[in-house]
Each structure stands twice: as C-alpha cells, then as structure tokens.
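Working notes for the structure below.
Every protein chain of the complex appears in place save one, which is left out.
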Amino acid sequence: MGKRSLAFNKELAAKILFALSASAAIIAVGLICVFLFVQGLPAIWNIGVINFLTGTVWQPTWNPPLYGILPMIVGSLYVMAGAILFGVPIGIFAAVFMAKFCPRPIYKVLKLAINLLAGIPSVVYGYFGMVILVPFVRENFGGNGNSILTASILLGMMILPTIISISESAIRAISSEIYEGAVALGASHERATFRVVLPAAKSGVMASIILGIGRAVGETMAVRMVAGNQAILRMPHEFLSGARTLTANVVLELGDAYGDHRAALIATGVVLFVFIMLINALFSMLKKKDGV
Amino acid sequence: MMRKKPVDFILFALTWLSIIATATVLILVVGYVLINGVPHIRPSLFALQFTTQNQSLFPALMGTLMVVGLSLILAVPLGVFSAIYLVEYAKRGSRFVKIVRLTTETLAGIPSIVYGLFGFIFFGVFLGWGLSLMSGAFTVSIMILPLIMRTTEESLKSVPDTYREGSFGIGAGRLRTVMRIVIPAAIPGILAGIILAIGRIIGETAAIIFTLGNVARMPNNLFDTGRTLSAHMYALANEGTHPGEAHATAAVLLIVVILINALSSRIARLIKAS
Partner (left out) sequence: MAKTNKFSLKNVDLWYNNFQALKNINMNIPSNEITAFIGPSGCGKSTLIKSMNRMNDLVEGCKITGSIMLDDESIHGHIDVNALRKRVGMVFQKPNPFPMSIFDNIAYGPRTHGIKSKFKLNDIVEKSLRDAAIWDELKDRLKKSALSLSGGQQQRLCIARALSVQPDVLLMDEPTSALDPISTAKIEELVINLKKDYTIVIVTHNMQQAVRISDNTGFFLLGEMIEYGDTQQIFSAPSDKRTEDYITGRFG
C-alpha cells in the first residue's frame, strides 16, 4: 500500500508539473499584456488619444514635447502595402509552382532554398539592403536610396518564404479529385490549377498573405536599416523619400528615452501590438476555416 | 508536346519567373554576403578581446552561445513539459487547453521588437536585472517557447498509439510510459525543433539589444551585459566605419545559420527515414 501511494504521488506530482509548465504560455501573455498596457495606456491618455494617434509631429525633445505617431502609422502602412505589392504575386505564383509545376529533381533544392530564405536573420537582410538595394534605388530611381520603396522591396523579399510555404501546403491540401475533375472536362493543367485548385485553396492562401503582412509590419531591424526613418508624414507619391515605421520608432529611441518619452515609446509598442493581434486573429480565423 | 494556349503559356511562364525570382533573391543575398565577406575573415576577427581596430566578433560569438544555452535551459523543459501535458494528459477540447493554445499562438505572432520592449520594461526595469544575460535569455526564451511547444507536440503526436497501449498493457503508469516509451521515440522531432529555435535566437536582434544590451564584451556573469552576433552585426552595419569587418561578420553569421538549417533538415530527413 505504501509503495502504491508513493507511485501514485509521483504520477500526480508529474501531472501537476506538466500542467504548471503548460500555464507558462498563459502567464507570459498575461505579463506582456499587463506590462505593456499598464505603462502604455496612461501615456496615450496623458498625450490624448486623438493627439497621439493623429498628431503629425513627433518631437520628444521640444518643449513642450510632441508625441504624434500618425507619420509612423502611415509609414508602417506604406511599407506594408509595398511588401504586399512585391511579395504577394511572386509568392503565390511561386507557391503554385512548388505545388503543381515543379519538376521532381529540383523540388528538394527549392524547398531547402525557401527554408533557408526563412532562416536568414533580419540584420543580414538589412545589411544586404543597405549595401545593395539602397544604392540600386538611388541610381535607378533617384532620391538618396533610403526610402519607402527600398524598404518595400526588402520586405517583399523577406515575406516570400512565409507566403510560399503556407500557400503551397494549402494548395496541396486540395484533394486531387478536384483537379482531376477539371482536367477530365478538358481543362489544361494551367487552367485547372489557376481556375479550380487555387480558388479552392483561397482561404489558406489568404492566411499566408495575412501572416506575411504580420511579418512585414512587425519587422524591425531590416526596415530600420533601409527606410531612412524620418518621422515625417509622407504622401503616397513620396515613395522615394524616407519614412519611419512604428517598429523603427521604438528601436531608434528606446535606448536613451526616459520618463514621458519612454512611456510614449511603450505606447507606440501598444499600438503595434494591438495591430498585430488583430492581424493574427484574422489569420487564425482563416486557418480554422481552411484547416491548414 | 502540345502547343499551349497564350493564356496558359503566360500563367506557366509566371510561375517559372516567380520561382526564379525567389531563387535569385536567395542567391543574391547569400552570394553577395559570402563573396564579399569570406575574403575578409581573418584571425584578428576572432581575437579574444574586442578593440576598435580588430572589431573582433569573438565576444559576440561567446555572448550568442551564452544566450542560446541559457534560453534553452529555460525554454526546453518548459516547452517540452507543456507539450507533454497537452498531448498526453489533457482532455481534448478542455477550456484550459483552448486557452493554452490561444496564448501560444499569440506568443508566436508577437513581433520581436515588442518582446524587446517587454523584456526591457519587465526584466530590465521592473525586476531590476538591467541589460544583462538574464534579461536577454528570459526574453528570448519566451519568444522561442511556442516554437518548441509546437514541434514537440507534433513529434509526440506522431508516436504511434500502439506503443502507449503496449506500455499501459504491461502495467506501466502514464509517467513511465511517457518518459520511457513516448519521449525516446519523439526525440528526433524535439531535437529538430530545438535546432530551429537556436536559429531563431541567433538571428534575433530587436529583442536582444534592449535586454542583453549591445556592448562588445563577453558577459562575466548572469547579470552582466554583452552582445550577440546579430547585435554585433547591427552595430557594425550602423557605424559603417569598418566595411570589411562588417562584410566578414555578415558572412560568419550567415554561415552559422546555413549550418543550423542543414542540421535541422538532416534530422528531419532522419525522422522520415525511420
């Protein structure tokens, strides 16, 4: 009996240990939310929600300081749109290629290449952007090269692996009967793939785009290294000028910010966090629908 | 071969062009960094002490190893135990499991700068750990937790139920079944996940510079500051005063990442073969 209850206690202790570990994720999210919001929301309140979100001037050193993050919100939206423009079409066509057009012998190599693309650190992308893309844009399009355009191209590259892998598995998840049905009706391989299979994989492909957008909006180092970072409200035609994103705003100034300034940066982080959470919620909704 | 219709030909060509563009991106980035960087790799880059002349990456390399080691010590048991709970113990669809899944997905989606911000205000300021190995490793371990949980869960699920039945059938309890039968069978998958996590940590910058800091020396103790290879790379690129060393450091960083990738895909292939 004594031995049995000892064994039983060991089982119970292990179960409790495992359950406690599983709550780590809950605790972490709780802490992140509490600390960001407790420090960020009062700052937004003090600055004024309207002043903060729609203020066009970010000048923490002025007296009185101005904390308007509209330029950064717009900056993030610009590079996000740019990344979609460059990354999404190439990503989807490449995913279709991987799922439906790829000759067998090169599939493995390409798969490795895409995985590697996903593994390259963002500082390396950023560095590549600095030394190659910035001069390229300067010489071919004008401006000084540190621009919304440069950041968009770089982000477009960086979200490719996300879009390709998730779209590819969404396309592969479509049963071959659907494809065969189309081909049996006389559709060519291309027509069956693009008119029947790809639309069937629509929500999975959308999910990959949304996840890619999340990556692009959350990307910090690479953008900060090529986007110029001026906290100035830009118009769409100024895509050859520099802009600052929400992420860059934090990474540029957090190191030597105190008091209200630091709180305003945390508040910037809160805006970014909420934005990303909305994107992720959209992603998991689509994922559930598609079962990818 | 039959001639394609024009529309079909355009679509066909677009898929090829897109994959070529993708491959070109990889070749450009990797090729440029390696071709320009490798010739600049010289012994002084690995000098024990960093000076403004040698721009040694050695302290950063050591800092990287320390952060990787410490975060794995924190995150691997936590992630593996969580996965064990979710797969082997929890009732499917229970409320607790749903919340764990939701929060894990949330963690996976948080951008690294937000981790940096949180690590800075929580570990650095609130707990008073400042810029230190502890702050850095704790922050990064939260970041890799969902990755380790997910890969472990998947490899636990891929262990056939017949193994569990065999073990229960002979009178082994759940703990023994999990520890002696399920985990050993799931080790390769767990390992592949850990290697992916190592890659994530090595490539991380935004979450590191506000928690570990970005000082070119090796941390002397758990509460000392330092830098990782990626942070070092960031500093070099921004200063712009040592282009040769920056090239070389980028190459070293990329080589490390390629090696890690090769290792993880080799293990993945091993899993498929067995």
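By letter and in written order, the chains are A and B; residue numbering begins at 1 in each of them.
Criterion: a contact is a pair of C-beta atoms (placed from the backbone, for glycine too) under 8 Å apart; a residue touches a chain by one contact, two chains touch by 3 or more.
Bear in mind the structure is a predicted one, so any value in this text is a computation, not a measurement.
When the missing chain is restored to the complex, the residue among B:Ser56, B:Ser135, B:Ser167 or B:Thr225 that touches it is B:Ser167. Interface residues of chain B facing the missing partner chain: 91-92, 160, 162-173, 176, 180-181, 184-185.
Please note the rule applied: only the chains that are shown with their structure count from here on.
Interface residues of chain A, counted against chain B in their complex, comprise 7, 10-11, 14-15, 17-19, 21-26, 28-29, 31-32, 35-36, 39, 89-94, 96-98, 100-102, 110, 112-117, 119-128, 130-132, 157, 160, 164, 188-191, 193-194, 214, 217-221, 225, 247, 250-251, 254-255, 265-266, 269, 272-273, 276-277, 279-280, 283-284.
Interface of chain B with chain A (complex): residues 4-5, 7-8, 11-12, 14-19, 21-23, 25-26, 28-30, 32-33, 77-79, 81-82, 84-86, 88-90, 96, 99-100, 103-107, 109-114, 116-118, 120-122, 126, 142, 145-146, 149, 173-175, 199, 202-206, 209-210, 230, 233-234, 237-238, 246, 250, 253-254, 257-258, 260-261, 265.
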